[in-house]
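A protein chain is absent from this complex, but the other protein chains hold their places.
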Amino acid sequence: MRRDFLIVGGGVVGMAVAYGLARAGLSVTVLDESDDALRASRGNAGLVWVQGKGLGMPRYAELSLEAAKAWTDFAKELTERTGIDLEYEQQGGVDLCFDAGEARTRQKEYTTLQNASPFLTQEFRWEYLDRKALMPYLPGLGETVQGGTWSPHDGQCNPLYLLRALYAACHSLGVETHPASPVERLEATSSGFRATTPQGHFDAERVILAAGLGARKLAPMLGLSDAVHPVRGQILVTERRPPGARLPTPQIRQTATGGYLIGDTHEDSGLDKGVTLAMMQSLAEKAVRIYPDLDAARLVRSWGALRVMTPDGNPLYEASTSHPGAYNINCHSGITLAAFHAGGLSDAIRDDRLVQTYPQFSGARFHVQAT
Amino acid sequence: MFKRLDASSTSVRHVQIWLDGEPHSVPDTLTVAAAVLQLRGWQGYRRHVDGSPRAPLCMMGACQECLITIDGRANRQGCLEPVVEGMRIERQGGGSHEA
Partner (left out) sequence: MKPDALAAEIVIIGAGPAGMAAAVRLASAGRRPVVFDMNATPGGQIYRQLSAPQVSDTVMGKDYMRGRELIEAFTHADIDYRPGSRVWWADNNTSGTTLGVLEKGQTQHWQARQLILAGGAMERGWPFRGWQLPGVMNAGAAQILLKQGALIPSSPPVLAGSGPLLYLLAWQYLRAGTPPSLILDVAPAKRYGEVIRQSRRAWFGRSYLLKGARMIAALRRAGVPIHQGITALEAYGDEAVESIRYHHRGQWKTHSTELLLTHFGVTPEPQLARSLGLEHVWHASQQSFVPQRDDSLAAGTNVWIAGDGGGIGGAINAEREGQLAALAVLGKIGEVDPAWQQEMPALLKARRRDLEARSLLESLFRLPEDWLDGQPEDTLVCRCESVSRGELDLAIAQGGAGPNQLKAFTRCGMGPCQGRQCGESVTRLLAQRLDWTPEAVGYYHIRPPVHSITLGELATKE
């Protein structure tokens, strides 16, 4: 049976778009790699986060803000469909500053961003709080933390349950998912597109690449941008602890099940998603610096994961000019943007008006740089 | 409960430990988990994060079911820590946020 869409990539980006399209009544097949694939979707910290997004591109800040606002309904809808609680909370978040210089720079950046568009001036709310003012939000905060920026838009979810809920919701809407089916070749056919995998061919009228770092190999086959690179992050998780009533931060957050998730490292490590002793030690030091009571907390897990980064760090929403009907979705922050990917973005793809509606995010900005 | 085999004629040094506030003399070859199994048995050993009762399963460091508070530090693996003179051991009977 012919399908409307092939989606290459069963991570949180591909599944959010699949969900949006299937909800609109379209038939979708998702092709996914094996269980051992790189999978940023399973390695991220689960922040639904606005602060710091789009510092050099106000439109991205707007998009993040819109996505964060849409998250409440999005989470509710997924839970209603699947019975899976996403552990979503939007009670604000704090991005910590460790010294006075960092605090000054942060405030300057946010002020500039806020003045960058009428929408942001009106909607983007934030405040710098010193350590004392942060105490009610982050009880037990360590003495050597300078302060931090607080914003009511920030929140957190369980990214793994988001992925699971997207799978469950997609299946209930008739989406076919094929695990262990890495795409080896993509090509245009007389009536659409064909993907070749070790499990056979898959055909559809249109194709969406949501392959993360896999785009480096696959995107050029359809005239799409392969300009993504990995940035490694390492994460530590502690055993379950009593609820600390502490707002999430990009440096550390307590999950709904009680464990603390620690990590905001950025490293260029190629495709190595391992963990390093030096980085784990520095994360442990930082965690104890932020919350000294964690000194006795046992570490139960750690991992490294590869962020998917475009050259400017902003999302890529691209429609192929050489192969009409082929699209490339590639971004960091797939959790925050999930509500948008399942909504505005999949609508724009469905109506084939991606470039018209979101021109700032097209691949043209990288082609220009290249020439 | 577990009891020391009567026929065991081996002489063994004893140490004094405190279990839930009470002093006991136990052979120094025991680990904390073994001492608790001898003194109190498996019932009441620990309560899991989901509220269910749990007790040591493997006694060799693999299962993490023997978690116990030793000298004020929670969630130590009782099967890996030998008893030491004066050690204070508390069973984690009520906590809902033990690992």
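A and B label the chains in the order they appear, each numbered from 1.
Heads up, the rule we're going with is that a residue touches a chain if its C-beta (ideal position, glycine included) is under 8 Å from a C-beta of that chain, and two chains touch if they have at least 3 such contacts.
None of these values were measured; they are calculated from a predicted model.
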Per the touch definition above, residue among A:180, A:231 or A:364 touching the missing chain: A:180
Among A:274, A:324 or A:359, residue touching the chain not depicted: A:274
Touching residues (missing chain, whole complex) on chain B: 1-10, 12, 26-27, 29-31, 34, 37-38, 42-45, 48, 50, 52-65, 67, 75, 77, 80, 82, 99
Residues of chain A (touch criterion as defined above) contacting the omitted chain: 10, 32, 34-36, 39, 42, 82, 160-161, 163-164, 167-168, 171, 177, 179-180, 236, 238-239, 257, 274-278, 280-281, 284-285, 287-288, 294-303
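Throughout what follows, only the chains that are shown with their structure count from here on.
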Gap in Å, rounded to a whole number, between the CA centres of chain B and chain A: 45
Residue ranges of chain A in contact with chain B within the complex: 239-243, 258, 296, 298, 300
Chain B - residues contacting chain A, complex: 49, 73-75, 97-99
